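Let's turn to chain A:
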Amino acid sequence: MLPKLFFVYFAVMIIVLSLLVVTRKNLVHSIMWMLLLFIHIGGLYLFLNAEFLAAIQIIVYAGAILVLFLFVVLLLNIREEFGQRWFIRSWQGRGFVAAALLLAIMLALQYIVLAPMGKYSIDYIQRETHAKVLGTVLFNEYVFPFMIIALVLFVPMIAAVVLAIKRRKA
Partner candidate 1 sequence: MTLRDAAKKIFFLEILKGLALTFRTMINRPVTRRYPKVKREPFMGFRGRHAFVRDPGTGREKCVACLKCSIVCPSQCIRIEYKETEERRVLEKYEIEALRCVFCGYCAEVCPVCALVLTEVYEYADYTREQFLFDRERLLKNWDDFSSGLKTGAYFNKFWRLSGIDINRMPVGKRLQQSVQVKQKEFLSKESFDKGRAA
Partner candidate 2 sequence: MPGTYIPSEYLPILIALMAATAIVVGGLLFGSILRPRRPYPEKLLPYESGNPPVGEPRERFSIKFYVIAMLFVVFDVEAAFLYSWAVAYGNIGLYGFWGMVIFIVIIFIGYAYDWKIGALDWKDANEDKDKDKDTKEG
Partner candidate 3 sequence: MEPTEIAGLLKERFPMEVKEVTEFRGQVSITVKRERIKEILRFLHDAPELSFDYLEDLCGVDYLSKKEPRFEVVYHLYSMEHRKRIRIKAEVSEDDCAIDSVVNIWEGADWHERECFDMFGIVFKGHPDLRRILMPEDWEGYPLRKDYPVEGPEEKWRGFVEVLRKAEDFKKFELKG
């Protein structure tokens, strides 16, 4: 019962908060709701026995990416320039598309059948600590993708800085 209770709490909060995020007019408010959303998602990760990822979720998502958003909003001082309309004109139609997509996914979910297949049981992860297990897997089996991530991170360091700093030439 207890796990379900917690799940329902987190699920409801996550859904409500995500709705708040996409519907707020004030971007700063949106971002603050998003902060709360990320903290809740982190909480949910704890229930999936992924404490390290929960921490990383908050450190990177809430602590870094969201700060970046917040900074850009504050720096550019973006106001919603055009009065009341902060959704596009025909948002109902696109909302319908999204709803249809959701329906499709839900139908598809009915057919999922899965069985535990790995050796990383809860006890094992508890014993070894999640961060260690994840690190071991990551740095023994996925070194190459990891290095590709390095390149992925390399791109914004060059591109974003160049884009942001260099002024438009006459």
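One rule holds for everything that comes next: a contact is a pair of C-beta atoms (placed from the backbone, for glycine too) under 8 Å apart; a residue touches a chain by one contact, two chains touch by 3 or more; residues count from 1.
The candidate set was assembled so that all candidates are chains of the complex that A comes from, given by their letters.
The model shown is predicted, which means the values in this text are computed figures rather than measured ones.
Engineer: My understanding is that every option belongs to the complex but just one is in contact with chain A. Which one, out of 1, 2 or 3?
Structural biologist: So the candidate in touch with chain A would be 2.
Engineer: Show me the residue ranges of chain A that touch candidate 2 in the complex, using the header's touch definition.
Structural biologist: So the residues of chain A in touch with candidate 2 come to 2-3, 6, 46-49, 51-52, 56, 59-60, 63-65, 67-68, 71-72, 74-77, 116, 122, 129, 131-136, 138-140, 143-144, 146-147, 149-151, 153-154, 156-158, 160-162, 164-167, 169-170.
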